[in-house]
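See below for the structure under consideration.
Only one protein chain is missing; all other protein chains are in place.
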């Protein structure tokens, strides 16, 4: 288990490095929240590029240190683009972040997620239902945990319901897993961090989860999987807490939230409340 | 003809039910305003999911009580997705909302709208030109009304020019039709409601029409077609009026508008000015 002070120091260092180096993290992401993903990546200090075609996904892998794959709105070409990009990242030893949003809607989504298993995502981010469904799809759960219940975009389980699934996923990938909820859970399979803060208004705008995935990829260009996962999660919770202190309705909250992503310093991000426990 | 008090009571009840049940209304919608559609659906109390593939459209029909089909930006796969989704909704007896935006641009749009006729949309929303063009395409106008003039995204006719077309459409579908204009017109083929309010700034931002379509689908999960159509239209006019009271330029207006969608109560929505007449 990693000590809290050690985690916080690594988070602050990662945030500083992102701000200093302006790293590019390319994305293949859904069209609903693609603008939010890009603007969040820029606000935290990174840069963004989004593509749809297979060889363009491979080019983004070559051009940066991490890519983000979000399954929100699948196009037919994604049958090629998603596996090609994940494979390119895996083969090049570069980081990639997976958001398995909408698992259970249609057949292509399930097929693609099955194909992605051998490419072991550096960070997986989802709500509890999605994390459980992915661990189940990848046969990582004991018989009693495998609920075999694919879910859509809804969040219906608390993060504790997904603790075992998250740990199992992280142990399989050798990376980190972020479970988004009222309190977020981050694990590398050994240590579990619970990250506090945020706001209920984050569920009243679309794309907090998607854009956090893009931010995790930005952090993954500059830090190990677990540090990147905690940093991106802490950064989001801090900005959510601060935005909710001034905004009372969703659209003004979103504007303030992105502004607060931009304003937060490495020290402030590291100081966002967290608890640490063994997995 | 339905009495005004009866309409207002049904509108307030629909708004309360949406806020209590957080219903999902899936969408196949254009990429220009897709983020606005989702955020408006969330602001009024619903939830959102957007897809592009045929079996995913069918899955959204199965997962909720209403879907929204907006023809703004057609992809090649829509040749399958749009009819498959409309058919699935029709066959399941679920509500679906059609926005025939851009009718007259290119050949696929016209072909798809012709195919959709037998699936009788629960609510059709468009500006006057689009409503006239759709009624004409579906051969629902008398010879003197059939102007045979497909139009693009421009609004060039007042809602009264589309009154006959709207009534004819509603009588054919058995549902409701919303004609957007300076004063909006809503009809079920028997009663005509004119809904007042809104702001000129709504035409200075993109997506008020599209996002209203998504909101109509949210309401259609919880209410009959006519009530849903009046509720979504009243909700939009109220938020537009309120936003225009504080914002004087389009981008700050949009932020305030979404905030006001979120803040409006069922009683306030029902109290938005309307007049009622026989069709």
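Going in written order, the chains are labelled A and B, and every chain counts its residues from 1.
To be clear about the criterion, a contact is a pair of C-beta atoms (placed from the backbone, for glycine too) under 8 Å apart; a residue touches a chain by one contact, two chains touch by 3 or more.
Because the structure is a prediction, the values reported are computed rather than measured.
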Full-complex contact with the absent chain, from A:51, A:66, A:89 or A:269: A:51
Residue of B:13, B:74, B:161 or B:279 in touch with the missing chain, whole complex considered: B:74
Residue numbers in chain A that touch the chain omitted from display: 24, 31, 34-35, 38-39, 42-43, 47-53, 55-56, 59-60, 63, 75, 77, 254-260, 262-263
Touching residues (missing chain, whole complex) on chain B: 30-33, 35-36, 72-76, 102, 104-109, 152-154, 203-207, 249-252, 254-255
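By our rule, only the chains that are shown with their structure count from here on.
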Computed distance of Cα centres, chain B from chain A, in Å: 34
